[in-house]
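Here's a structure for you.
Yeah, one chain of the complex is gone here, protein chain that is, but the others are all in their spots.
Coming up: subunit A.
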Amino acid sequence: MGLSSSSSNEEIQLCIFDIRRGQNEGEEMDKILFFFPNSSPFSKQLSLIGLTEALITFTSIFSPHSPCDSIHAQFHSHIFHQPEPDIWFILLLSKINDSEPLWTDHALRNFLKHIHSLFVMFHGSVRSILEKEPSGGLIRRYLYSFIMDYLRDFIVGKKLHLPSFRDCLKEHGTVQMLTISRDAAIEVQSLVKELEPSAGNTPCHSLVLYQDLLVSTTLSPDDTINLFTYAVLRLTPHALSSGASSWSYLRKGNNASNTVIEHPSSMSESFYGSSDTSPSEDNHYHIVRPLQPDKWSKGKDGYLVTDLWGAEVGTWVFATPTVWLQQSGERMYLCAYQHRSLTLILLIPVSSIPNGEQGVSAVKQQVLENASLKILKVEEKLSKGWGGENAYHVSGYRYLLLDGDRNVSRASPATKVTTLSKESLLAMNKLRQEVELEKSRAKLDSDGCEKDLEVCIRAKNNAWVIARTTRGKELYMVLEKANETLLYASDAVEKFSNRYCDGTFSLD
């Protein structure tokens, strides 16, 4: 059942399964669409989904609309996420020390959510692939390559490292924005306007990034976060040069690319299908691996190129990547242009380009002609105003600012957060867990009103650990070496709020 912890590779398990499959006795394995590590014995895999199914049924008695979120046992925790009807993601982790929770349910569920929404952006929903190919072989191959590529960024040595308490002043699955001056904003606006009609009558979408920060987007918040994440993972200058994810907390640590991940072909053949995992062997279903590292490079014309999507049938031209937009359900060509630190992502509706790659190439050419001057100008303006890596450091404060409605966050630079003591970080992690619970309860309440909450804790190590939530916005703060009075701590929040949050968290 995967609950015993004997060997190190059992510390983390990730399973995706479909409750609708494998209804007959002896066919239960058919439910499983993905299992990490795939070396885990089938009996353990089955036992994990057995427990999950039992608990889903059991909790539905009391909580029919939101069954099982998590199980916490003495040595293990299971985190559940149901992103599509009857499709479940389960993350199973070993606990080291019960009294020092290393992560929060919320952070781990975000991690699962994120895998799913990125997957859907590139491949469509799990269910849609299952409907296309009901035997399940295709979805298994899709999931396997996608998730293994994704997890690669979290693997250090042979271990998978997930968001921990050390990341308590970070929010996985949010966008980090660049603050820009008014005249830069006008330039950006003008560039975005220019790009919109690039494909004729159907408007194009665009994202502008500077370094690893978002400058502008015309997409919905959900689509923005997916594309932003992908850009920071694989497209920005930093991602191109390091080959490792830049937003990942592992960025400054080990380079993940030297770890060996088992090739799909080494998996059990009976389970994942035998051979057709490499593009050349299967023309019928080409498995695109959008997260495969070191596959993007900058072309001569400034556009980024990749062979990840293969070549257009019958030609040697690399196929332009496509993504599905969550909000509109539209399929878009993804074109990325880079000038110094500026990355521009243009999304062109596939439906608006009748002649495939040729058409895309024409649009790209046209964009260069029409907008390159503006791009130069914007890059120049932004680099002038760029405050460097520590631009958002506020001396004396370690903070995380979250805007839940827009999925936007800003935080103290990671290098500054690491100066905090373990006790402070654990206390903050704990407080975030409390606030998350309150928030999720408030969400489930019928009135659905957002929680207005203020918590200031003077911890044992004399650090102030502070949480404020108001009107969908959240502020978390750790003040070490601060005065012992509560009023001092409140004043510090007040000052911060007035100066950096337009007074959102100010009391008056």
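Brief remarks follow.
Keep in mind that, in the parts below, a contact is a pair of C-beta atoms (placed from the backbone, for glycine too) under 8 Å apart; a residue touches a chain by one contact, two chains touch by 3 or more; residues count from 1.
Methods note: contacts and distances are computed from a predicted model.
When the unshown chain is looked up in UniProt, the name that turns up among "CDK-activating kinase assembly factor MAT1", "Protein wntless", "Vacuolar fusion protein MON1 homolog" or "Spermatogenesis associated 17" is "Vacuolar fusion protein MON1 homolog".
Touching the chain that is not shown, out of A:D30, A:E133, A:E357 or A:E423: A:E423 (per the contact rule at the top). The missing chain, though absent from the display, is touched by one residue of A:S63, A:S351 or A:T418; that residue is A:S63.
Although one chain is not drawn, the whole complex shows that of A:K31, A:H76 or A:K381 it is A:H76 that touches it. Listed for subunit A, the residues touching the missing chain in the whole complex are 1-5, 47, 50-51, 54-55, 58-59, 61-63, 65-76, 97-101, 105, 423, 426-427, 430-431, 434, 438, 441, 444, 451-460, 462, 483-488, 490.
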